[in-house]
Every structure is written in structure tokens, then in C-alpha cells.
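Reading through the C-alpha cells given below for one structure.
With one protein chain held back, the other chains of the complex are shown just where they sit.
After this line comes chain A, so read on.
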């Protein structure tokens, strides 16, 4: 009880500091650091912003999630995409094929959470591996069959709606994977790696940034680049990443937009963008107090994306079950499942911990997948989980369900 109260108080403090930060663009008086209107930072007239690796991984994830809905793919094809090796023709985009990066190596791989937690990191990676295998080996072979409790297959939403392809437990694995990436890849890398002092200030980064020492052969300092890499996991698929319009991918970028579109959470997207700009300007200004305060703002809001969407979809699923539209219900519950999974990668501002631990998330997963899974999940279960998430993030179930 005490803890919840403290957390709530902290969050409240944070919210108030956020709102003042939103105005920072025009009132630089307290720190002297001014955020530019757009995410444009230059040195000698040349842009110092670079996050090609993040764009690459977002695009890889996009193609990969699409491939999970193509029942002609084999497990080995899917695995090859997930663990892409430089030069292999796993993707339709030649640039992706030429890249030495892959998705899997950055799943559950942040410095803060996993550098001394490899066993759990491996368990999480193994979850994704298992979802991929199950999609290829259980769902794909039953692509044309009708799903029922305990039987994988397809179900069409009412009134001639979309067809959903689910496991024997009613789980749409492509949704589990896609929404799981929002936490396991994007959120984790952003909040627990690139925005962390352990990465921003690693080695001589601070001294080099103070003295304008650039990375070898590059036009940016390491610290600038780390911050930009965090930025890239959110905005890397934007047409013009310096001025994001959101909705640019199927991942964090789009779901930040969704949360922001809910009037109860409007302003979230702007707060994140402003914090990113101000934090980056603070790095240029060598003001690491302002920088770190922006990181905390981003952590709070980005963490909230998974929480709000988790509750939203659990409640949406509950409604659809009541309407007897199981296909639509499974679709929403599967998205919710992925967002719940993502909660373990969130980051409570000013702490080293997620809002929900790995074990707590595992317990939710077990509860949702018990017995025949979504076929017999109870309203009480969906409501209890929704309430617990909403309470911890200090919003209401009704606000998120909106």
C-alpha cells in the first residue's frame, strides 16, 4: 500500500514536471537548454543525427511480422529472417539482406536489464522462437481448418470481417510476436539501453562529448549517437524523422499514436517528442542533468504505451466475447497478450526496474493461457489483470478502454 502510494506520488510529481517541460521550447530560462522545433542537429552544417541500424531493425521486424501471416513459409524461413545473417536473401528489401543486423540479437538485450541476466534473456528469446515455431508447425498446417477450443485454425469475424488464424488456445501468434517486439525490441533498447547513463556515459563518452571528440570517421560524438539510436527505435521508419507524424510502422511509433489519440492520454506523443529534442539539445549543451530528466520523461510515457494498450485490448476482447464474436475477441486479446508481455521491458522513472517484473508477466501469460486459453478465459481474469496494470500506472481501466 505504501509502495503504491509512493509510486503514485512520484508519478504525480512527474506528470507535473512533464507539463512544465512541454513548454520548455519557449521558456529556456531555468536550464538554458532550448529544444529546437524539429529533431535537427548539425555540426558545421552537416546533420549529426544517425540511426540507420534502428531503421533497419524496424523494417526487418515489419517484413518478419508480415511473413508470419504467410502460410507458405516454413519455420526455417521464418527463423532465418528472425536471425538474419548478412548477405542472406531473407527479405524483399535488398538493403535489409545486405545488413549485418538482425532482430533476435536485440530482443531482451538491453544493457541495464539483461547484461547480467542472460538466462532470462535467453528465456525471452526462446519464447519468441517458440511462437515462431508454433505458427509454422501448428497454425500454418491448419490454415484452412476451423479453429475451436483445443484446435488451431481460422475464424472469421462477424459480418464478413477479417479472418484470424489462431493456435489451439485462440492466440494469434503474429500479434504476440509483433506486440512483443514493441516491448522486447523497441522499448527495451530505448529505455533500458540507449537512454541509460550506463550507455550514454560509458567509457569516455562524457569526456569526449564535453570536448567535442567525435567517433572515429563520424560527425557525431558517441553520446549524441546513443541518444539518436534511442530516437531511431521510435521514429526510424518515419518519412521525415526530424518531424514525426506517427503511424509510420506497425510497432511503437503507431501505438504511441494510438495512445495519444485517446483523449485521456492526449499530449503523450508530444511530450515524448519534446523530451527527445530537449535531451538531445542538452547533450549538445553538455547539460546532463537536463538530459537525464528527459530520459525519465520518455521512460514514463513510452512505458505507458504498452500498459494502456494492454488494458485497452483486454477490455476490447472482453466486449467481443460478450458479443459472441470470438474471432474479433481473439484478435484483441492477442494484441493485449503481446502488450502484457512487453510490460517487463518498461521502466519506472528514476528506478532500475520495470513496472511489471518478468515473473509477474510470466504469471499473467500462464493465467491467460491456462486450459484452452482465450477460449475459456473469464471476464474476471481480464478485469483483474486490467485493474492491476491500470493501478500500477496510475490510470483507470475505463480511461484505457476508451
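Here, a contact is a pair of C-beta atoms (placed from the backbone, for glycine too) under 8 Å apart; a residue touches a chain by one contact, two chains touch by 3 or more; residues count from 1.
Here, contacts and distances are computed from a predicted model.
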item	value
Complex member absent from the view - protein name from UniProt, among "Aminotransferase", "Imelysin family protein", "Manganese catalase family protein" or "ATP synthase epsilon chain"	"Imelysin family protein"
Option from A:90, A:172, A:188 or A:229 whose C-beta touches the chain left out	A:229
Touching the absent chain when the full complex is considered, from A:52, A:87 or A:150	A:52
Option from A:213, A:245, A:322 or A:363 whose C-beta touches the chain left out	A:213
Touching the absent chain when the full complex is considered, from A:42, A:74, A:88 or A:105	A:105
Interface residues of chain A (partner: the chain not displayed)	51-54, 56-57, 83, 101-102, 104-105, 115-119, 121-123, 194, 198, 202-205, 207-208, 211, 213, 215-216, 222, 225-226, 229, 232
